[in-house]
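In what follows, a single structure is set out as structure tokens and then discussed.
In this view, the complex is presented without one of its protein chains, the others remaining in place.
By written order: A, B and C. Residues from 1 in each chain.
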Amino acid sequence: MPRERFYTLTASCPDRTGIIARVTGFFAEQRGWILESSFHADPGVEGEAARYFMRIEVRADSLPFMLAELRERFAPIGAELQMDWQIADSAVKKRVVVLVSKQEHCLYDLLARWQSKELDIEIPCVISNHDSLKGFVEWHGIPFHHVPVSADADNKVRAFAEMRRIFEEVRGDTVVLARYMQILSPEICAAYPRRILNIHHSFLPSFVGAKPYHQAYQRGVKLIGATCHYVTADLDQGPIVEQDVIRIDHSDSPEDMVRYGKDIEKTVLARGLRYHLEDRVLVHGNKTVVFR
Amino acid sequence: MPRERFYTLTASCPDRTGIIARVTGFFAEQRGWILESSFHADPGVEGEAARYFMRIEVRADSLPFMLAELRERFAPIGAELQMDWQIADSAVKKRVVVLVSKQEHCLYDLLARWQSKELDIEIPCVISNHDSLKGFVEWHGIPFHHVPVSADADNKVRAFAEMRRIFEEVRGDTVVLARYMQILSPEICAAYPRRILNIHHSFLPSFVGAKPYHQAYQRGVKLIGATCHYVTADLDQGPIVEQDVIRIDHSDSPEDMVRYGKDIEKTVLARGLRYHLEDRVLVHGNKTVVFR
Amino acid sequence: MPRERFYTLTASCPDRTGIIARVTGFFAEQRGWILESSFHADPGVEGEAARYFMRIEVRADSLPFMLAELRERFAPIGAELQMDWQIADSAVKKRVVVLVSKQEHCLYDLLARWQSKELDIEIPCVISNHDSLKGFVEWHGIPFHHVPVSADADNKVRAFAEMRRIFEEVRGDTVVLARYMQILSPEICAAYPRRILNIHHSFLPSFVGAKPYHQAYQRGVKLIGATCHYVTADLDQGPIVEQDVIRIDHSDSPEDMVRYGKDIEKTVLARGLRYHLEDRVLVHGNKTVVFR
Partner (left out) sequence: MPRERFYTLTASCPDRTGIIARVTGFFAEQRGWILESSFHADPGVEGEAARYFMRIEVRADSLPFMLAELRERFAPIGAELQMDWQIADSAVKKRVVVLVSKQEHCLYDLLARWQSKELDIEIPCVISNHDSLKGFVEWHGIPFHHVPVSADADNKVRAFAEMRRIFEEVRGDTVVLARYMQILSPEICAAYPRRILNIHHSFLPSFVGAKPYHQAYQRGVKLIGATCHYVTADLDQGPIVEQDVIRIDHSDSPEDMVRYGKDIEKTVLARGLRYHLEDRVLVHGNKTVVFR
């Protein structure tokens, strides 16, 4: 059941009085029909200034002009309120490039959601450092690029350059690391801030680094989890978008935990990705505002 | 850490364009500082009209007038938008009358929250059909009324009349049935719509009626729960405010379930009561909008 | 990482003293290495006799004889204790026939687990009343049977007979209804007791019958769930194997609930199926003992 076309304004600005009135007043003047609206005043951590966040969905056909003019007309308000703002169009599908290695659980999960239109996106290609999932991806009619990454530094530079070239060529909006087991170069992280989503197989900040389920087993925790976060140059330190956990007990081996963990990983990645694609995630410092 | 004083507007009205702008515009004109705001457009179930819900917290000291004048000035807007609205003052503590029987877990929990000021309310009295918790209540400096309820119809009428008299006398705002094991009369339910909160010891609509944990044991469910709802004349059918569940397994007896259930009951009741007291619960037909 | 081969004894019998000693004594005499063991004394509901349940995994190579002889030697003990018992061999993969309709989320999820060997089973075929998932199934090298089911009674009889013929022909052990949208005939239910697993899209016993998410929306519940149960001739009433829930709120439409629900459905089905395949589920009346 397709929803009617709508525009999504997301914005943040220094907090002051009258922000909501100014923005919704603009839409009201045009008789714009607001479908959903969320607001949040963030006091900021440790001496940061208070900042205001908002997300508003407006029915496209309720406005007397098109998106380009909407942006043009909204610009003075954005400037007046010192806003960092953008307006997305629900009719324009986001283009999501998926990176995988050998593990298939997140890829199957994402393609099932794409196939059933639950995720209403374009997947212009899948990139992998292995070729084992090539057939499965291509069966879905999606191009597959095998870009091997070796330990050799020169090879790495070339591989990441190639991946970046592909991403630009297919005009990707978002990169999803669906259990991609290579660490992206700082250059790539810096080039696409808030556009690369990773699923980390632990409940961060616990168990950063390698083999988190084995670390969890050693520590004897009673719940394990997974974390979907934006990728930054600081490994496992980017803004957290979504997390969840599952109960384990003493009878579970590290292999059992890996298996349970996969169920959490794919669910948390899918939820985080959906929030991201629907422009529900705004970033403030190293934290996120998620308007569910 | 006490929050600054604020007013909370809650309102619902037929959905149309410009509602948020009209209301927030009013506050903006007065330079009112909005602390928190939530909006929801409800399409309605089965042919009901679409309805709009909102909750806005405004800092009291940011407005150039007092509450009475705020209400007076807001009234024309409420009328214009055909609103059902009210404005509460955070400086006026809600008066909550607690009804209990013999089980003490919810009462201990509520009084601990009241004692620590987590629940910033007045408890003008506790009423019970037994006297076993009298000492505990009175130690806290709270008056305790023992109003026995027998199976005899005349006695019931008198008992409920007495409870109602007490509630009026202490100028109660809200009644909490903290595992009160008598069914309130339809008259009382009708007299205080959306003001009586009950905690039901099952995950409604499963296992209505008596001994829900035993029913759950018989059916072999793998999770049990509790439900906080507004009381209506239809037993166990009122609008649901909050629910939660806990995992059980085949090794748990009905008595184990009762014990687990108590933990859910007190937590769900406390959460539901908090939402209610903070004016976060709006009712639409037989459902609730809960602005967390 | 494949586990060593093991035999799994599952048994139930009237409760008495000495059961564990008798059974584990038998294995100890043979120097059988017990990997995992679980016991449960069930008092029974409403006048049923108390019954004892057990599950024991023994390493195959620790025993001085093969499975056939193990069964032969264990038989007198089973008879002595009036046991209902069976011994499974981890080296013999269970043969699971999957039934689907048009929704693909559970099928993708099961095939991902099968592909990665997380589910170490044979899938001799997939049967559907639609042909839309034929290509996806066949790409995995799994035969696909399109058996249309119409509202016509004669057609139904023929269709179910055909499905049963296929199940027998491929020597299926278990049928999984992975969101199969037809009600199986009482004959089929009776023919394969405790061998047909269904995933129901509600937290039973709430919202039996059609469109449970819409029922949940109407009632305004705050959590929705899914239930994996054995199929019996009583629709939605069979023994419950596994359940789980997810939190929703007033802003979620029935369509949102359907989407959230799918995530619960596939996880709960996968967990329930795994318990079943690992012989962790024993049935007592209309309830299950699940040795996790």
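Heads up, the rule we're going with is that a residue touches a chain if its C-beta (ideal position, glycine included) is under 8 Å from a C-beta of that chain, and two chains touch if they have at least 3 such contacts.
Please read all numbers here as calculations on a predicted model, not as lab measurements.
Checked against the full complex, the candidates C:G25, C:P76 or C:P186 give a single residue touching the omitted chain, namely C:G25.
Although one chain is not drawn, the whole complex shows that of B:Q103, B:S128, B:T174 or B:N198 it is B:Q103 that touches it. Although one chain is not drawn, the whole complex shows that of A:D42, A:D109 or A:D173 it is A:D42 that touches it. Contact with the undisplayed chain is limited, among A:L35, A:I142, A:A191 or A:V221, to A:V221.
Residues of subunit C that touch the chain left out of the display are 17-18, 20-22, 24-25, 27-28, 31-39, 41, 62, 247.
Residues of subunit A that touch the chain left out of view are 40, 42-43, 45-46, 203-207, 217-223, 225, 239-240, 242-245, 249-251, 253, 286-290, 292. One chain of the complex is left out; on subunit B, the residues touching it are 1, 36, 103-105, 108-109, 111-113, 115-116, 118, 135-136, 139, 251, 255, 259, 262-263, 267, 270, 292.
To be clear about the criterion, only the chains that are shown with their structure count from here on.
Put simply, the C-alpha centre of subunit A and that of subunit B have 37 angstrom between them. Measuring from the averaged C-alpha position of subunit B to that of subunit C gives a distance of 41 Å. Multi-chain contact residues, meaning those touching two or more other chains, occur in subunit A at positions 36.
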